[in-house]
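For this depiction, one protein chain was excluded, whereas all remaining protein chains were kept in their positions.
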Amino acid sequence: MARFRRNIVPYLFLLIPVIIYLVWVIGPMFYTFYLSLTDWDGLTSPTFIGLRNYERLFHDKVFFLSLKNNLKWLLAFVTIPVAFGLLLAMALNKSIPGEKIFKMNFYMPMVLAMVVSGLIWGWMYHPKGGLINTFLVATGLFKKGPGWLSDRDIVLYSIIIVAIWRQVGYVMVLYLAGLKSINPQLLEAAHIDGATGWQTFWRILLPLLTPVTIIVLVISVIDSLRAFDLVSIMTRGGPANASSVLANFMYIESFNNYKMGYGSAIAVIIFLISLGFIFLYLWRVMQDELEY
Amino acid sequence: MKHKFSSLIGFVIVLAILLSACQPTTETIIETVVVEKEGETIIKEVEVPVDKPVLIYNSYMSDPDPRVADAEAVATFQAAHPDYEIIHSTVAHEDFKTAIRAYLTASTPPDVLTWFAGNRARFFIDNDQIMDISDVWESEGWNTSYPKGFKAVSTVDDAQYFLPTSWYWWAVYYRVSIFEELGLETPETWDEFLVVCETLQENGYTPIAIGTKYRWTAAGWFDYLNMRVNGPEFHINLMLGTESYADPRVADVFEYWRVLLDEGYFLEDAAAYSWSEALEPMIAGDAAMYLMGDFIRDDLPDETEADLDFFRFPIIDPAVLIGEDAPTDGFFIPVNSQHPEEAKEFLAYLGSVEYQTFFAEKLGRLPTNFDVDKSLFTETQQKGLALIEGADFVAQFYDRDTTPEMADEGMNAFMAFWDDPDSIDELLVDLEAARLEIFVTE
Partner (left out) sequence: MNWNIDMENAREYFKSPWRVLIYIVLVITALLWFVPILTALITSVRSFDDILTNGFISWPKTITFENFLTAWNRGGLNKYLPNSFKITIPSLVLTMFFSSLSAYALARFKFPGNRWIFFTYVGGMLLPFQVLLLPVLRLTDFLGLYDTYWGLIFFHTAFQLGFCTFMLRNYMRTVPSEIIEAARIDGCGEIRIWAQIMLPLTLPAIAATATLEFTWIFNDYLWAIILLRSDSLKPITAGLATLQGQYVTDWPVIVAGALIGTLPTLLVFLFLQRYFIEGLTLGSTK
């Protein structure tokens, strides 16, 4: 009887949340898949047009430009904030003087409204009066500071910097929680056994943090492919689409140009790319997961 | 831990009860009802729910001054209709453009909405999203008191759908003191304009301020250059998609534009500034001119405002008709509105001389109802009015005259051109392809 109860229990636990999720998220998601096969202005009824939207996408210069930008963003996100966040979490894990202040300081960017972050950094990037350029010119190394947001070659990176500024705190919080779940006795045992700091880190700590790292990498991929707010606020994808990213492109097509079908197609592409990265990764990782 | 959890659950339950308890109370009155029952007539007293007149009004007037004016106008209307329940919400201007998609599709939309005249409204009208208000136009006599131009912009297939209420003009604003210092006269022709720019530059001033971060300021230059070089009719047809971007006349426009770019008359790094950030050099006295709408005066420090004047965008070809940009704002009623009578009542107020006079005086915009007493206008308003009255044609502005999609492509092209003028031929080819895709295929 206990066996039967145990078998049914997971389903009971999952019943309500899964239903809620199906109705509010998965349902609309499939509706979006359907919409990508239509021409819809968002107001009247959609008209079915098959794969026309996708055909159009493959001829759209802006699409490929946005895709390239997202991939650059992805590369930046799975490396820099992850490494940095981990280092910070490790440094702040012990009781060091002022640790609460440090933690709050690094988390603060996440807390500040995106609009304001975009605004502040916009001022910092100001070509003449901005903080960064004023500083650079003052050091005498530059005659004129670079056009952080107006130069088509560097605008994307300028925005990615702001994204990293925000993301590091997020990753730090995740790793802090992860570190707290690790049994300190394990680390002590290694120390007693004569392992060096580096060995302890690489061979013991990092593997123990794997579940967290999985989360961190997955969300880094997702967040970089879905990046939207900062681009929308700081440059709207400009100048001339140089900083365009897929989500921004999708938003403009859907809401500005009343082409919700086309926008949905872009969303589906984002979905498929994320799916590709994540599911391959998760599937492999889950094979290795310890059985219970 | 268990404690905290159960108290949290308890909290949620309490909250749920409280929230669901916040139901609007329906008003009731006692009515005498005559009922026939099995041949007998019974007189009963029954409590009957009364529908209070309700008006839901959502507005995008989030700029500080218009917002206050908007609130006052609603208060005046409320005072005239004390039994109305008015629910007034102001939404951030940019967000409103997103939110309107929700408003028009919801089953309980707002009753009256602010919106732009021109193509933006046209799109909704063509899709049957807007209520026909010809009856209000008729009953309020606007068919006579509104100039033909404004009626035309609100009419589709002989029915009126839109109520235009305020508009403003575009012109080249300049700092009087700088001009005086250099002994400059306001230019009327293109050649005079170039001379003015040259003089300003030689004396260390930035001739033209502009912030193109959000692109539309560049579109303003396109509008005017196109209307001056090729005439307003060609310009509007281009907006409507019946003329081609590959037409050599369009390329001409960019030739003139190029002159200004090559000579460096525009503010450096314009793409990094929003239009208001680019205002700074002008306020500081480093830049002299700015092609902009009249709202440029809204948030200037007083001393700068006093030093500001404007002139008509210079004439390039005297044989060409004069076109000006005068974007118009107004109101409409969504077709799903649950309270059409109240909405029409409110619309009647918004189109009235009373409201328009108030709005014009308060904000310095111009009203559409020409019965408003013009002697009440300030000098600036009179001058602006004269500017537009002297025009042969009035356009709404690039991104309101053409479809949003075409506007997006166009503005991106302007920015690309600004950054790399040599690429214009390629850009025009792309624009033409976009035009064909947008206007010509079905």
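Just so it is clear, A and B label the chains in written order, and each chain counts residues from 1 on its own.
Here, contacts are C-beta pairs under 8 Å (C-beta built on N, C-alpha and C of every residue); 3 or more make two chains touch, one makes a residue touch a chain.
Not measured: the values here are computed from a predicted model.
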item	value
Per the touch definition above, residue among A:L51, A:L112 or A:L206 touching the missing chain	A:L112
Option touching the unshown chain, where A:G98, A:G140 or A:G194 are the choices	A:G98
Touching residues on chain A - with respect to the absent chain	5-7, 9-11, 13-14, 16-18, 20-21, 23-29, 31-32, 35, 42, 91, 94-98, 100, 102-117, 119-121, 123-124, 126, 129-131, 134, 165, 168, 170, 173-174, 176-178, 180-181, 183-185, 211-212, 214-215, 218-219, 222, 225-226, 228, 246-247, 250-251, 254-255, 260, 263-264, 267, 270-271, 274-275, 278-279, 282, 286, 289-290, 292
Where the missing chain touches chain B, by residue	1-2, 5, 8-9, 11-12, 15-16, 19, 56, 58, 60, 62-64, 66-67, 87-95, 98-99, 101-103, 105-110, 275-277, 279-280, 283-284, 293, 295, 298-301
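In this section, only the chains that are shown with their structure count from here on.
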item	value
Inter-chain centre distance, chain A versus chain B - centres from mean C-alpha coordinates, in Å	36
Chain A-touching residues of chain B, taken from the complex the two chains share	97-98, 101, 104-105, 123-124, 127-129, 212-215, 268-272, 277, 403-405, 408, 412-413, 415-416, 419, 430
Residue ranges of chain A in contact with chain B within the complex	41-44, 61, 125-128, 147-150, 152, 235-236, 238-241, 252, 255-259
